[in-house]
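I have a structure I would like to understand better, so I am pasting it below and will then ask my questions one at a time.
Only one protein chain is missing; all other protein chains are in place.
And now, chain A:
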């Protein structure tokens, strides 16, 4: 079971869904706070769902307020960076570049991709955390004393 958890985690890194920042988060877990990473992830997905909603509404309105969109994306990129969501972060960066270029088409396209990456990551992490909980605390990286 624990080997399965380790394999899932490794594949998330290998496929570029997560970067070293995720490992930094795991380093902060200990016996007193064994679910820290999952808690952060939960916050992240709650936050990002709200941002996606805001961006969606802004885009649907048709008038592209690039400043506002860039602002939302800055927040999105920030929290994605903090949790180590590598692919999502990349899409955020691209979206912001299209904003700065005033490229509405590019924004729409990138946003579609971003939502896809975000949904994929969410599913994979949910799976990972569920398995990790079942496998027991051993699999979670411990902070060295």
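Convention: a residue touches a chain if its C-beta (ideal position, glycine included) is under 8 Å from a C-beta of that chain, and two chains touch if they have at least 3 such contacts; residues count from 1.
Here is the rule we use: contacts and distances are computed from a predicted model.
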Considering only the chain that is not displayed, what protein name does its UniProt record carry among "Protein transport protein SEC23", "Sodium/potassium-transporting ATPase subunit alpha", "Isopropylmalate dehydrogenase-like domain-containing protein" or "Two-component response regulator ARR6"?
"Two-component response regulator ARR6"
Among A:12, A:25 or A:107, which one touches the chain that has been omitted from the display?
A:25
One chain is left out of this view; which of A:54, A:75 or A:103 touches it in the full complex?
A:75
Absent chain, residues of chain A that touch it:
21, 24-25, 27-28, 30, 33, 36, 39-40, 43-44, 46-47, 74-75, 77-79, 81-83, 143
